[in-house]
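Every protein chain of the complex appears in place save one, which is left out.
Entry: subunit A
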Amino acid sequence: MGRKILTEHINVPGINTLEVYRKMGGYRSVEKALKTMTPEEVVEEVKKSGLRGRGGAGFPTGMKWSFLAKPEGKPRYLVCNADESEPGTFKDRVLMEKIPHALIEGMITSSYALGARTSYIYIRGELMFVLRILEKAIAEAYASGLLGENILGSGYSLDLHVHPGGGAYICGEETALLESLEGKRGNPRNKPPFPAVQGLYACPTVVNNVESIASVPWIVNNTGEEYAKIGVGRSTGTKLISAGGHINKPGVYEIELGLPVEEFLFSDEYCGGIWKGRQFKAIVAGGSSVPILPAQLFLKTAEGTPRVMTYESLSEGGFVSGTMLGSGGFIVMDDTTCIVRNTWNFSRFYHHESCGQCSPCREGTGWMEKILHRIEHGHGHMHDIDLLVNVSKQIEGNTICPLGDAAAWPVASAVRHFREEFEWHVKHPEAATQPGAVYRGAEVASLV
């Protein structure tokens, strides 16, 4: 049983209330930070912890905080990115829904460290029921002096608000999120300037993921050094993994980074193995935007090293034979999965969610979706497969924000690892009209 930092008390009855949360030791970090530490000391602890952004990018949180510009006369903001919309990822939703005070405690302690007097939680609009839970918890915090003027008599004041989005995946990109929070379309901004210099309302701003912020109280309570002792190498601490797809036990699991991927996928403590007694075919391990891997390359690297749950291990081999931990959104596929259909589904998602600001993304995502649609539906040509790869290369790296990369990688990696399956679809257009027709390998290619 791995150590739990974020979810230790998640199943305690009433943990969503302030009373029970405090009984379980909640809000100790606010007391400690505001009464015994300077903001700089809090930042230093987070730097020592090695905590990396849990939204997917994995950038060191403490370093991001230290970039915050500190000019006099301008307010500074902390904005929590709770716009979780990445297919495969639902960890932040569960955390906020079950234990909302964990995020609020993290927001207060982190805001103090950053010198923010007003902070926002930008939550995806579809999660209105979670927004209500958070607002209720925030009201409890205000009523007990944990928010508002002169928190716990410390002299520090903070207002915290929840802001609903409107159903746009792109608003998970930090600058698009800020545009949206300012009441505009969620079009990403060019960087630089980065939000740390010109963020919300052109003021210095830090944008952090829910899980990152919720990890700060433990770090403040137990020190950054203790946090850094958990995990492996530069992958310190614990990580929430949301697991879905063809597994026996879908759900959100907190793991210590460094856990063997095989143990996570097959042990009863976690995913419980592939459902219905089927074979493990492929996985997307970090949310839909990361490269897909065939089962054998997920469990072991191309060199034969068993993979573990760390940023470094999962990316070993680069995009040729590796992937990314990303947001920790596991999408597991059994041997009945059609990779072409799955790739088309993801491609449709990115086409739908492109904000349309950059031509390569706006046009390219639609182009890829159309090609994949015709291959999947029995109208593809062999040259379409290379065309797909070419289009993905024209998008990758050529857009203002990473959505272009996110759209390109799933397609390029699917062709890289499952090219035979794409070719089989082209050779067997009749498969498109037969439910259950799935490629099962070159030797046994047949309609089932």
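Structural remarks
Heads up, the rule we're going with is that a residue touches a chain if its C-beta (ideal position, glycine included) is under 8 Å from a C-beta of that chain, and two chains touch if they have at least 3 such contacts; residues count from 1.
The rule is simple: contacts and distances are computed from a predicted model.
Remark: of the listed names "Protein translocase subunit SecD", "TrkA C-terminal domain-containing protein", "NAD(P)H-dependent oxidoreductase subunit E" or "LacI family transcriptional regulator", the one matching the undisplayed chain in UniProt is "NAD(P)H-dependent oxidoreductase subunit E". Across A:G166, A:G233, A:G397 or A:G441, the residue that sits in touch with the chain not pictured is A:G166.
Residue A:E182 is the one among A:E40, A:E149, A:E182 or A:E225 that touches the chain not shown. Screening A:E31, A:E44 or A:E126 against the full complex identifies A:E126 as the residue touching the chain left out. Only one residue in the set A:G148, A:G244, A:G272 or A:G317 touches the chain that does not appear here, and it is A:G244. Panel shows subunit A; residues 84-90, 92-93, 120, 124-129, 132, 159, 161, 163-169, 180-186, 201, 242-246, 250-252, 284, 288, 329, 331, 333, 337, 341-342, 345-346, 349, 352-353, 355 of it touch the chain omitted from the view.
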